[in-house]
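Shown here: the complex without one of its protein chains, the others still in place.
Take a look at chain A:
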Amino acid sequence: MEGLPRPGWFGFGFRGFGQALGSERGLRGSLQGPEPLVVGGLGAGDPEKDAAAQVTQVRPSWSFTGFLTRDGRLVLSGSVNGQLPGCRDLLASEQHLLVLRTETEGSPAEMQAWAAAPELRGTPLWTRQILQRGDPPNPALLPLAPEPGWYVRPMQPFSQPLCPDLKARQLVLGAEHALLLGGMGQVYTWGTGRLGQLGHGALEAELVPRPVEALLGLAMAQVAAGGWHSLCVSEAGDLYIWGWNESGQLALPSRTIAEREKTVAGGDGELYTWGWGKYGQLGHKNTASLDQPQRVDYFTDNLLHVEAVICGPWNTYVYAVKGKD
């Protein structure tokens, strides 16, 4: 007789590149309902047990997923494979992997950018040391300008200093916009606005972070972003969503089809999903898109209490623990 699934990571949705999602490895058809996650290559012992015990963070891109383990390894699965020791976090995209390498004896923590390739080999594209407060500024000599009229600017490209009082708490990225959550719970957005994803009441782009006036006075606890929409949840537990409603991701009646899903873990450990469902990423054992939140019954049916949700572009990873009977 099959027992209830063990607490740990679960996945559902798209796995067209064989990225680890559910329990059967190598399969590529979409998973329309949650399954316990199995990640290959995690080391000795019972692989399934290891997966549940060892994965601490999941970073999905479209064609691969990065798993961060308790012992500091980055395990990659899908169109990119391999492992990197000594990793603390990963920002995954289809072009690059941005890895935060931990401090080892003699070397400080540093950021590394790797090209997304089937196997991670050789050396990173670039590295950048993490400066700690109190570090002296880099006194490196600047090279002589090669010709009259040239000049050297010792600044990182695309570096944009923010107001020092801002105390950024969280930064999330959509396809063309960004949301920033400040220390006092205020929400700032910038980027393109043509689909209403900035929430400033018009369709103009913003070049610098601009506070969302409609939310002034409400303290937000968390922000999130899909491709072309934005979300935040207040300290009081109210969810605010704005942007492109192509697939009902604003949880309002929509008109036609196709785009990202949204998920919310309720305070009592229940998971609700809505939006685009074509690849099973809503977890309701079908491929329907929804414009109203619907509970993912798999977790309640199996007495699991959802603690974390990670939305990949077309799939979902969930961390659930044993719920109260």
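The definition used in the following text is that a contact is a pair of C-beta atoms (placed from the backbone, for glycine too) under 8 Å apart; a residue touches a chain by one contact, two chains touch by 3 or more; residues count from 1.
Following the convention adopted for this analysis, contacts and distances are computed from a predicted model.
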| item | value |
| --- | --- |
| Per UniProt record, name of the chain withheld from view ["serine C-palmitoyltransferase", "Autophagy protein 5", "Bifunctional peptidase and arginyl-hydroxylase JMJD5" or "Golgi apparatus membrane protein TVP23 homolog"] | "Bifunctional peptidase and arginyl-hydroxylase JMJD5" |
| Omitted-chain contact residue, chosen from A:Gln32, A:Gln57 or A:Ser79 | A:Ser79 |
| Hidden partner chain, touching residue among A:Leu125, A:Met184 or A:Leu203 | A:Leu203 |
| Residue touching the undisplayed chain, where the options are A:Glu24, A:Glu94 or A:Asp268 | A:Glu94 |
| On chain A, residues whose C-beta touches the chain left out of the figure | 14, 16-17, 29, 62-64, 79, 94-95, 116-118, 175-176, 192, 194, 202-205, 227-228, 255-256, 258-259, 278, 314 |
